[in-house]
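What you see is the complex with one protein chain gone and the rest in place.
And then chain A:
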Amino acid sequence: MSVLVFVDHTQGSFKKKAFETVNYAAETAKRIGGGDVTAVVLGTVSNEEINQLGQYGATKVLHLNDARFDNFSARAYAKAIAAGVQQAGAKVVIVSYNVSGKAVAGILAAQLKAGLVSGAVDYPQTDNGFVVKKTVFSGKAFAHVKITSDVKIIALVPNTFAPKKGEGAAAAEALNVSLSDADFGITKVAEDVVKGEIPLSEAELVVSGGRGLKGPENWGILEDLGKAFGATLACSRPVADAHWRPHHEHVGQTGGTIRPNLYVAVGISGAIQHLAGVNSSKTIVVINKDPEAPFFKAADYGVVGDAFEVLPKLTEAVNKFKAAHN
């Protein structure tokens, strides 16, 4: 059975998550009996960049080199991908569970009358139908969802598998679809990107601060630790609500949901709504002066102590470690 994967890019370059979805598509194809792994790429991307997809398991690339796709318009994207599904005869469609993947997956589900598992955290099981495991209840449980339609869509949670680079090469092919300008109904008028930082949804290492840090003027010591680790910063909701930190850093049930390898929580009590956004992190370190803070129950490692004393020491230790291991 042929598998198709939508590969998202940022201004012409692929991120780790893109390679992860291609890898996942290749492994899925293998598990369902082999077949083509077709990657769909929309918009301006160099051939050099596209050639990498073969190394992660794509056997074919359908590239629509049309600058109208350089801005994300969910409807146009979904229509183009649906055309790719037809062209490739694909039965399984893979996207990333990120802002563009989720939007595209939902529209595709309608267009292809396809069952969708959004938020998948494992490969499909095929011994009893086609069953995919996904997170539910904001990371507090998993559901195993059987897809019964002919075409199936999976949105994979980023950072679930580490992408592995191999040897393969993919054959490029043009994607045949004609879209009217009306399909591109969204006009971008401004963009405000935080430069130079790895976005939270992709970060492998995250350092996060809560109300225990007392005020925005104290964030320097957290930033220092973040720099030492090479981590992205996050915060609890009251911190964003008080405008100590920008909104996009807020994680939890009403903020972002993240799944880094390491989450360091400093001066955060560990309320259930906060945990909802972070408890899929692989390793959690909690620094809190209160030994009874609920967060310690969800932690792998902990330091009971005053953040203002612990952070500089931890930063120093990380820097020392980095110096010794480079």
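The criterion applied here is as follows: a residue touches a chain if its C-beta (ideal position, glycine included) is under 8 Å from a C-beta of that chain, and two chains touch if they have at least 3 such contacts; residues count from 1.
One rule holds for everything that comes next: contacts and distances are computed from a predicted model.
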| item | value |
| --- | --- |
| Omitted chain, identified by the protein name its UniProt record gives, among "NADH dehydrogenase subunit L", "Potassium-transporting ATPase potassium-binding subunit", "Electron transfer flavoprotein subunit beta" or "Cell shape-determining protein MreC" | "Electron transfer flavoprotein subunit beta" |
| Listed residues A:Ala171, A:Ala242 or A:Ile272, member touching the removed chain | A:Ile272 |
| Option from A:Arg31, A:Arg211 or A:His248 whose C-beta touches the chain left out | A:His248 |
| Residue in contact with the excluded chain [from A:Ala26, A:Val207, A:Cys235 or A:Leu262] | A:Leu262 |
| Among A:Ala105, A:Leu175 or A:Leu213, residue touching the chain not depicted | A:Ala105 |
| For chain A, residues in touch with the removed chain | 10, 72-75, 78, 97-99, 102-111, 113-119, 128-129, 131, 134-149, 155, 185-194, 197-202, 204-205, 229, 247-248, 250, 253-255, 257, 261-262, 272-273, 276, 279, 282-283, 285-286, 296-305, 309-310, 313-314, 316-318, 320-321, 325 |
